[in-house]
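Here the complex is missing a single protein chain, while all its other protein chains stay put.
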Amino acid sequence: MSDARKSSGPVLWVTLLLGLLGVGASYALAGAERFWANWILWFVYLLTISLGALFIVALEHLVGARWSVVLRRVPERLSTMLLMLVPVALVALGAVLVIYPGARPEAAQNKILAGKAFWLSFPFFSSRTVLFLVLWLIGLAVLVRGSLKQDESKDPAFNVRARRFAPLFMAFFAFGVTMVAFDWISGLEPEWYSDIFGVYLFAGSFLSGLAATALAIVYLQRRGRLQGVKRDHLYNVGGFMFAFTVFWSYIAFAQYMLMWYGDMPEEIFWYQERIQGPWLALVGLIVLLNFIIPFFALIPRDVKGDTGRLRWVAGLMLAGHLLDLYWLIFPSLGKGVLLSWPELSFALFFGSAALLWVRRAMEVGQDMPVGDPFLQEGLEFRL
Amino acid sequence: MKADAALQRELPEVLRTPELTVGPVTPGSLDDQVLKFPAQKPPRAWYIGFAISASVMTLGLSLIGYTIFTGIGVWGNNSPVFWAFDIINFVFWVGIGHAGTLISAILFLFRKRWRNAIARFAEAMTIFAVMCAGIFPLIHVGRPWLAFWLFPYPNQRALWTNFRSPLLWDVFAVSTYFSVSAMFWFLGLVPDIASMRDRTKNKILKPIYTVLSLGWRGAASHWQHYEKAYLLLAGLATGLVLSVHSVVSFDFAVSLVPGWHMTIFPPYFVTGAIFAGFAMVVIVLVVVREVMDLKNLITDYHLEVMNKVILGMSCLMGYSYFMEGFTAWYSMNEYLHSSFMNLITGTYAWAGWLTISCNVLIPQILWFKKARTSYFWMLLVAMAVTVGMWFERFCIIVISLHKDYLPSSWHLYKPTLVDLGILLGSFGLFFTLVMLFARVLPVIATTEVKAILPGGQPTHQGGGHE
Partner (left out) sequence: MSEKAFAVLGLFDDADALMAAIPKVREKVSSPVEAYTPYAIHGIEEALGLRRSPLAGMVMVMGFIGAVTALFFQWWMSAVDYPIITGGKAPFSWQAFVPIMFEVTVLFATFTAGLGMLLLLNKLPYFGHPVLHSKAIEGITRDKFALSVEASEGAVDVETARAALLSAGASSVEALPLPATGPSLTAQFILRSILGVVVACGISGLAMYWAIKLFPVLPPMVHMEDQPRLDPQRADDFFRDGHGMQQPVEGTVARGYLPLGVASQDEAAVLVNPLPRTAEVLEKGRAGYTNHCVVCHGPLGNGVPTLTKAYNAKPANLVSQQFRDYPDGKIYWAIVKGKNAMPSYAYDLSEEERWAVVHYVRALQRAQSALPGDLAGAAAGAASGAATKEGGAR
């Protein structure tokens, strides 16, 4: 255990406790709606990061990528955060009857919601969430636990199994992320719909997974670990971050532009809520952090392989993703930009919990999948 | 460099690193095998193929002439189906072009070496497909000779074009796509034409090749800038693949026609384009590798990987169709709902079900390795996909238009023989161009394949590639 790790542990436990106190206080003092909005925000944020990481793992198996074997253990460890999110999800279900209009009794009176009230109702909503949690955990078991076991067994049969399972996981992932987008996020305003919303959340999720992976790699390398990952590998990671920044921006713009162009009242109200007054400044910040900075910062060839600059870009991208989710969720409350001690408490609580979990996860198994038959090829990869 | 032979033998077959060439291939033998075609008389199969496609093309071109001379009334387009075969064909052909750019540009960025043997042909197909596509917006207007009005040039009418219209974005997108693809393709050809220049003794061909190769001499200082340009062009072309078909999808998605105003259209169209394009690439490459005896370069592995891409895209299409159906219900919008029900139960429901079967159900057979490596199955799937993707555009355009908001305007659509003839003619044009290309230019980028042959790169630089 390095000294750095020894010192950061207690700090995180303190912030965790402080955050927990604030979280509890906000339930009592700040109102149930605000409490639940924060809970949902952090639930979805950490969920999209973990799922993004698991998607990276599954993708590597699906395409049989060899260069990335050296760093596959990192997203595998990040994805274990899904286990921490199970209780978070179950608590989050408490929000359904409070801030999700489709599940509330008033829905029966609403012309648009009445027809789909059964879909939006608590039993169906929660069963969907539970179902996908189970499917994702199955994915975790096959892909991550199998990989960890391979460290000892060195049996290539795992690669075959993972390769065959990966497409199935992609189905769990695709429909799961779509479910999260439609139920947990756009379900806050169930009269609105956008069929690209699942793709939009996927783009953000993949990017967050990549950014978190990049940050974790830099974290490990600064502690003298994971020396097998060279500039060449990081160049590819940076390249993916660049490419999917462009993809995310394209999806975000396409959805906005199409709704702006049609200008239909039943669609445009959702955007109008999100560009009024102070929200517009937040939009500018989101564009800056999610598009402008990563795009221009990742173009030069040097940066993509440079750990110093890469971690700044990755960090900003993760912050940008959080702000994006905040912008998606909070305007639905109709209470303006809420940024005060409740939000900070939640940030402290969940941020510390996530960091503590990830720190612990970084000790699980070997730093590289030493049992993988293609590790050597991955180590030898040069651009 | 690559995983060592002993390890390869131990691994289960599905994990082994595939060989990208079969049998002994050296740079010299590669040149001899590929570059002999432009220099010799083509086999009889080529003459037959050329004759057939050229006749079909001529039929199509004459029908286009007839349409321009007489008017759009000779087509089946009528109120309310104002867009029909014309726009279906346009979207269809632009889509087919996208596979070429993906293979050529995106796979280059991913450093997938298997792309090198098929990139040249794929890029050529892109250019020919875009040429076929470009015909349709031109001829579907009432006065095609005024098509230059689409460009914003200063004029006596003091008018500018309407930049807010996606039809104009199309003009810029497709013309940019064509120029970029043509430049990318030509630049790739320059070193290969230099090889042809130095091999040929023919007094007419040598000066032609000399001029076309621009005096390329393979200088390392030139290669440096060349490779940089190629990388940059690959990156730019990748952006184009996303944007061009998205702009085409905007033609529909910005409107308010029920079933068209769906935000998923941009990525859905791009996916469909790659899907249809790969199917066409598979069909053409199967024929090429057999007729030109290139099975050692365009190997079973190449075909298998392409089939896997087709399978993946088919699953993504399934997701898109599911989202369309789900949203049609979830929106609780009676028009969207009715439009979707019309798709699966209306007069043209047969087209809707044909689309879903050909695009989502039939390709699922590619889960089986036997299907991925058997000509019969892969060609069956590829042709089903080609038909299915054409019909998908038919469903989107005709079905949504023939029954939209105002019941008094509802009307059936019937194509005329001229419509069908022009569609066939576009296939004729495409295959004629393909045949000409195969006759005159190297179908495999010999330079690029030489660079990935075993022993081709200096060993002490280290590193296997993916």
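General observations
Per-chain residue numbering starts at 1, and chain names A and B are given in the order in which the chains are listed.
Simple rule for what comes next: a contact is a pair of C-beta atoms (placed from the backbone, for glycine too) under 8 Å apart; a residue touches a chain by one contact, two chains touch by 3 or more.
Everything numeric in this text was worked out from a predicted model, so none of it was measured.
The missing chain, though absent from the display, is touched by one residue of B:Leu20, B:Ile106 or B:Val247; that residue is B:Val247.
Touching the missing chain, out of B:Thr210, B:Ser374 or B:Thr416, is residue B:Thr210.
Mapped onto subunit A, contacts with the missing chain fall at residues 253, 256-257, 260-261, 263, 299, 301. Against the chain not displayed here, subunit B makes contact via residues 26-28, 31, 68-71, 143, 145, 152, 158-166, 168-169, 172-173, 176, 179-180, 183-184, 187, 191, 194-195, 197-199, 210-211, 214-229, 232-233, 236-237, 239-240, 243, 246-247, 250, 447-448, 450-451, 455-461.
Here, only the chains that are shown with their structure count from here on.
Our note on geometry: subunit A versus subunit B, Cα centroid distance of 34 Å, whole angstroms. Of all residues in subunit A, those touching subunit B in their complex are 64-67, 111-113, 115-116, 119, 156-157, 159-160, 163, 167, 170-171, 174-175, 178, 182, 193-199, 232, 239, 243, 246-247, 250-251, 254-255, 257-259, 261-262, 264, 266, 373-374, 376-377, 380-383.
On the side of subunit B, the complex with subunit A involves touching residues 1-3, 7, 10-12, 14-15, 109, 111, 238-239, 242-243, 246, 250, 253-256, 261-267, 315, 319, 323-324, 326-327, 329-333, 461-466.
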